[in-house]
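Right after this comes chain A.
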Amino acid sequence: MEGMLLLIAILLPAAGALMLTLMPWLNERREDRCLFVGAILVMECVVVALVALDGQRTLVLFKMTEQLPIALRSDGTSRIFSAVMALMWTVSGFFSFSYMKHEQNEKSYYAFYLMTLASLMALTLSGTMVTMYLFFELMTFISVPMVLHTRTKEAVAAGIKYLIYSVAGATMGLMGIFILTPNISSAYFVEGGSLLAGSLTISKDAFLVVIFITLVGFGTKAGMFPMHGWLPTAHPVAPAPASAVLSGVITKAGVLCIFRMVFYVIGADFIRGTWVQWALLGCATVTVFMGSMLALREKVLKKRLAYSSVSQVSYVLCGLYMLDTMALDGALLQLVFHALTKDALFLCAGAIIFKTGITRVEEMHGLGRRMPWTMWMFAVCAISLVGIPPLGGFIAKWYIAEGALSTGAPVFSWLVPIVLLISAILTAAYLLPPSVSAFFGGMADGEAVSALPKAEPSLMMLVPIFILSLAILLLGIFPNFMIESFTRLANALM
Partner candidate 1 sequence: MEGLTLLAAIALPIAAGALLPVVRWKGRAARDAYILCLTILTTVLATVAIFGNFPRLSLIQFNDRLSFALKLDGIGRLFAGLIALLWPLTTLYALGYMRGTQKEISFFAFFLMSYGISLGIAMSANLVTLYIFYEMLSLSTLPLVMQKGDSGSIRAGLKYLYYSLGGAAFAFIGLVYLVYFGGTTNFVPGGLFRGVAVEHTAQLRLGYLLCFLGFSVKAAVFPVHGWLPTASVAPTPVTALLHAVAVVKSGVFAILRVTYFSFGALVIRASYAQYIPLALTCFTIVFGCSMALKEKHLKRRLAYSTVSNLSYILFGALLLTGQGLAAGLLHLVFHALMKITLFLIAGVYNDRAGIHEVGELHGIGRDWPVLSAAFALGSLAMTGIPPFIGFISKWALAQAAVLSGGLLPYLGLTALLVSALLTGIYLLVPSTFIFIGRRPGNAPGTKPVETEIRISLAALTALMLAAGFFSRPLVDFITRAASGLV
Partner candidate 2 sequence: MGIVQNFPFFSIMLCMVSGVVTSVLKPRAALMTTLFTIGSVLALSAGTLGMTLGLDEPYTFMMGHFPAPWGNEIRIGSLEALMATGLSAVLFVSLLAGHARLPSLVTLQKLNLYFIMMDLVMAATLVMIYTNDLFTAYVFIEIMTIASCALIIVRQHGHTLVAATRYMVMNLLASGLVLLGISMLYGITGHLLMEPLNQSVREIYESGTYREVLTVVIALITISLGIKSAMFPFHAWAPDAYSFAPALSSSVLSGIISKAYLFLLIKFLWRVIGIDIIQSQQIGSFLFYCGIGGMLVASVIAISQRDIRRMIAYSSVAQVGYVYIGIGMGTLAGLTAALFQMLAHSAAKSLLFISTGELTRVSGDHKRFHYLHGAGHRDVLAGIVFTFSAMSMVGIPFTGGFISKLQIALASMPFGGSIRALVLISLAISTLLNAVYFLHTVVSIYRKAPDIEYPRNERIPRHAAVALVISMLMTLYLGVGSGPIIRIIEAGIKMFA
Partner candidate 3 sequence: MLQMLYENLEQTVAVILFGIGFGILLLQRNLIRKIIGLNIMDTAVYLFLASMGYIHGRKAPIVVDGVTDTARYINPIPAGLVLTGIVVSVSFTAIMLALTIRLYRRYRTLDIDQIALLAKAEGD
């Protein structure tokens, strides 16, 4: 049956989670469980690759009512997003096999981990707005337990905050879906949008307000200003791998929804040049700036990284909202590279906590000598995130800035590059000093840092980080195949 593969991509991790919960023998030994989860994750990667190679497919699962089909679809966008997400998820999964040794309740952690993957896959493969909304909500609920994992008071409070913000955002999105539905020609996603701009049921001004609210709503998951409040609270309390995927991957789910709404439902042309575009760009740039500032002020490493995510994901949104082919290219590149980079950074942070218990930035003096591999990779990722050539981050930012300049949009065509630049400087300011002091710090005041034992994590943790760093490096040097395919997609959408 055509498109069965799509269903398998979703059902595989879900079934894995189910088996993990229901079959006690899988949980008798840690090794068995890790093997099982690992196998599922690898298989999932394979399936996602197959889906990506299979070409465009649509699968209607069922129809809630005649106008409400629940359908899956694989196309350019879903391919990019699902590949990035599956990869991130697998890598973080392998990392967590050793990391989770010192957290409790591993079984339920892995179950939810796989469930979240299933819902993410479903989200990327959604073929209609309602399907997207469905899996968007589902993903929220399934990922809540990951935030709540430690069951401390802070974790519970953060989990609730995360839940409320997400539901609020989803509700705003739902309003858009409600109002859009009578105004579009197809319930399914259509490249370039299917808005019946000529015969709107309400005035265009009101309609723009609705679109604005919708996109802000979906922006919640992406941590976009003004709905960003949950992000710095939720991430630090989650276990490191969970935090890694939360900020590296789940924020991108928000981006995906915005992507779908803008390019597959509303259509870029409708928004281009309206106040909505400027307002959203404004929000995105504010978020870029604000996230960086917050990260700079934050001393706890994981929280700093989480704030950094707020900033970096908004780069993607900046590129997206420019509504320009080149900027969109940049946005997609930034999406990929930020996912890789931030994932790697979080894993490094996790490794540091796991091995030394260090959580704060100022404690990282001399750490480079205790765990050189880790810190080297940390430094590489930091450089990429700042945007220094030849690493991936640079290309992405370059495209966004160039795209912005080429649009000739008032104010933003020069404001965005400037904010990007400032933010890059800020990023450098909050990420490079820790790297530097890790290697060079502590030497001057003669502390016997070198006397401390080596703390290099096991290969199980190191290899995933290494793969990610390598990917950043290689993709940064040879980005052309990615740029080509992204350009193709961007052209199709605009």
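The candidate set was assembled so that all candidates are chains of the complex that A comes from, given by their letters.
Everything below uses one rule, namely that a residue touches a chain if its C-beta (ideal position, glycine included) is under 8 Å from a C-beta of that chain, and two chains touch if they have at least 3 such contacts; residues count from 1.
Keep in mind that what you see is a predicted model, and the values were worked out from it rather than measured.
When you check 1, 2 or 3 against chain A in this complex, the one that touches it is 1.
Taken in their complex, chain A has these residues touching candidate 1: 62-68, 70, 130-131, 133-134, 137-138, 141, 144-145, 148, 151, 156, 159-160, 163-164, 167-168, 171-172, 174-175, 178-179, 181-182, 201-202.
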